[in-house]
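Here you go, one structure.
Removed from the display is one protein chain of the complex; every other protein chain stays in position.
Chain IDs A, B and C follow the sequence of writing; residue 1 opens each chain.
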Amino acid sequence: MEDLIVKAHGTPDPKIDCLDHGFVRLIDAMPRVSYGESVVTCDSAITQAARVSYGDGTKKVNEDVGLIRYLMRHRHTTPTEMVEFKFHCKMPLFVARQWIRHRMASVNEMSARYSKMPNEFFIPQPEDLRAQSTSNKQVSEGGVSLDDAEDWLCEVEEHCENAYKLYEKGIDFGFGRELARMVLPVNIYTEWYWKIDLHNLLHFLSLRCDAHAQKEIRVFGDAILELIKPLVPHVIDAFDAYHPLRGGELFSSMEVDALSKLIRGDAEVELDSDNTREIAEWFKKCEKLGIVS
Amino acid sequence: MEDLIVKAHGTPDPKIDCLDHGFVRLIDAMPRVSYGESVVTCDSAITQAARVSYGDGTKKVNEDVGLIRYLMRHRHTTPTEMVEFKFHCKMPLFVARQWIRHRMASVNEMSARYSKMPNEFFIPQPEDLRAQSTSNKQVSEGGVSLDDAEDWLCEVEEHCENAYKLYEKGIDFGFGRELARMVLPVNIYTEWYWKIDLHNLLHFLSLRCDAHAQKEIRVFGDAILELIKPLVPHVIDAFDAYHPLRGGELFSSMEVDALSKLIRGDAEVELDSDNTREIAEWFKKCEKLGIVS
Amino acid sequence: MEDLIVKAHGTPDPKIDCLDHGFVRLIDAMPRVSYGESVVTCDSAITQAARVSYGDGTKKVNEDVGLIRYLMRHRHTTPTEMVEFKFHCKMPLFVARQWIRHRMASVNEMSARYSKMPNEFFIPQPEDLRAQSTSNKQVSEGGVSLDDAEDWLCEVEEHCENAYKLYEKGIDFGFGRELARMVLPVNIYTEWYWKIDLHNLLHFLSLRCDAHAQKEIRVFGDAILELIKPLVPHVIDAFDAYHPLRGGELFSSMEVDALSKLIRGDAEVELDSDNTREIAEWFKKCEKLGIVS
Partner (left out) sequence: MEDLIVKAHGTPDPKIDCLDHGFVRLIDAMPRVSYGESVVTCDSAITQAARVSYGDGTKKVNEDVGLIRYLMRHRHTTPTEMVEFKFHCKMPLFVARQWIRHRMASVNEMSARYSKMPNEFFIPQPEDLRAQSTSNKQVSEGGVSLDDAEDWLCEVEEHCENAYKLYEKGIDFGFGRELARMVLPVNIYTEWYWKIDLHNLLHFLSLRCDAHAQKEIRVFGDAILELIKPLVPHVIDAFDAYHPLRGGELFSSMEVDALSKLIRGDAEVELDSDNTREIAEWFKKCEKLGIVS
């Protein structure tokens, strides 16, 4: 009998540090044990489940890798639900708030009603402060003045210290922890156990490892991806090759039309749309394809 | 055609204020319109769905109210999924964090990445500060020194002001909103649209209107209950009569044995358990039944 | 006050017949009522929810249609969860078995334990019998001998009659309905109430209106699409324009590379893959683009 996590990582609970005090630790996987050669990685659980659906017919035509790539390419996602991962994670509360929106997962979080929150706050490096994007209001990008950053972070550190003192003062007064914690800022660290199947995890990773995700959650996404990659290598290869938020690219019907005309020799690259944002997105894809420079 | 929400509340979007700046506003319901007499309240959607399951057989035996009570008593919960409510809510962030754990709901929350958070923080009244419970570490109960409370809340107000200034300073420096918000404490207000079916809402209410819930979320639970009660009156009656966290009472197998012996005349009320907490819970139920005083 | 369903369809419960005895009937929608001009279609509930997320910033830049198209293009799907539809459907049992795999929905089905199943079986038209596909084992396509079809369907009709007689005989013997029904073939009709939010419904429609779906469920998918289209017109337009299973097209990283080389003038259309199925899919896309003929 072999432990697939130990085989992949050399330890039964591999851990990657994230930000200044956070981490992701892989603590379990299903399948986890291998007898003989039948279960080489967790990928095996996917082909096993797919074969019950597709029956004998698949035996000769598809090798395991081909089957996984086929399932991923055509979004036959139910077999990937057959793989499950469990993590122990520690992250700032504002990261946890984005993370928890992924509902199809099981979570046990440290309770600020029951336990006293530890005195640990996320303080970014000055060079990690980013400017508010003007083109996409949801993201930050580009540099800011390092002097401003250092100045502000200094105040942030002091602010967190004060917040924690006020928190402790409330507890010392005998107030309920559930009340005293109201003064804590959202860069305080929390931790949880998080269990999720591979199908839902890939959805999480597609969004949270993407350039549009806030950098502070992206480091957690990247860490998770690194931890699971050796356990489901062919799935991740296919994910990177086919998913529109990874290496793949999704074209709208108007873009397919434009592409088609272009290839047939039409000189002008025009999209049948009067939406400026959509036109800008089309030009970005054209650049990627080397059509415009 | 009649609008069931207007019929129940006299307005198409009834609202109840909660805490110092929060609210719950009922903005939609399914079913919402009534033609003639067939849909008297949203209760009707439940019996309609139940009757497709149980077929003609139910027509003569059960009246609508009896059918609803039967379904609720025996936890035939799928017909209650046929009723849906949508709310617009505003609550402190630490309340939102408890609320969001109810996964079977749809949420659109104000984005602190996209929008600037408004300067509104929850500041409790001094008499609303409660002491940390010693028997149940998860709750707070009992009074605290009003002087301590006033003193502490004074500092909290100042702390929130400072936090907001620091937040605005970060924004003025041009930092991304997603970064600047890290200094905001969890008593800041957020808001969201929340849509949930009645089955999942009853589960939410059973937990969040319960004495073990934090008081600051309980006021929202109570407001929701008040808003939906005239729309599903028989469901709420049955909920209050049968649910173990409402008027009902759940006895364990050992408690049923003890109860049985007691009724048959055994003098001593003893539970077959060496768990002190379980024995304490049994005595509490005995008190309620008037067995011990 | 206006009823959006009546406005869209001229009746409060529009119905489309499907197959020989089946149907889909739209019986409710959220939102359903409109006061004044604010809620023109159910699309309005999506922009309303999106605006709470994105805040004031969106007001000037995006018109409603542009916002919906943006959300759909970038898979910001949570606002579409804010729209809910309820249907009454009747379909053969083998169709119901495919349908029920969509878990994020509420269902109340006729119970064969409680009710006697009606004597209604799906009998296709001879010209609707299709041959087993040889290239894709999961589908049927192409014509079959009409004589064979008529011959076989004759026997099927007799078989269903016999099955129903045997079912009734079991019931007459006093056997439980839950046992007697075991002889009924899967082309018998069942019915249910089905409630689902728009996000999950679009996922359902993308799969079930697709050419790879069995034709007998596709007619239900098409009927549903027709029923909701006038209620969420801009969503459906965007769905048809952007979804990779509708008018959109998804290219893998290898296909993007090949496309790019091709456009830059490389003579040979070659995909970096040794997977025959993947290469065949690439050539199909090339045909669509007019690259190969």
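The working rule: a contact is a pair of C-beta atoms (placed from the backbone, for glycine too) under 8 Å apart; a residue touches a chain by one contact, two chains touch by 3 or more.
Values in this document were obtained by computation on a predicted structure and should not be read as measured data.
Considering the complete complex, the chain that is not shown touches A, B, C.
Among C:Gln214, C:Ser260 or C:Ser273, only C:Gln214 touches the chain that is left out of the view.
The residue from A:Ser111, A:Ser145 or A:Ser273 that touches the chain not shown here is A:Ser111. The chain that is not drawn here is touched, among residues B:Gly10, B:Gly36 or B:Gly290, by B:Gly290. On the side of subunit C, the interface with the absent chain consists of residues 92-94, 97, 100-101, 103-104, 107, 111-114, 122, 124, 129-133, 137-141, 144-145, 148-149, 152, 155-156, 159-160, 162-163, 166, 169-171, 173-179, 181-187, 214, 216, using the contact rule stated above.
Although one chain is not shown, part of subunit B still touches it, namely residues 54, 57, 66, 69-70, 73, 137-138, 240-242, 244, 246-254, 256, 259-260, 262-264, 275, 277-278, 281, 288-291.
Although one chain is not drawn, its touching partners on subunit A can still be listed: residues 1, 3, 12, 28-33, 35, 45, 48-50, 52-57, 78-79, 81-82, 84, 86, 88, 106-111, 114-116, 191-193, 195, 197.
In the analysis below, only the chains that are shown with their structure count from here on.
Centroid distances from subunit C, each centroid being the mean of CA atoms, peak for B. For the pair subunit B and subunit C, the distance between C-alpha centroids works out to 35 Å. Here the spacing of subunit A and subunit B, counted between their Cα centres, is 31 Å. Under the contact definition stated at the top, the residues of subunit A that touch 2 or more other chains are 137-138.
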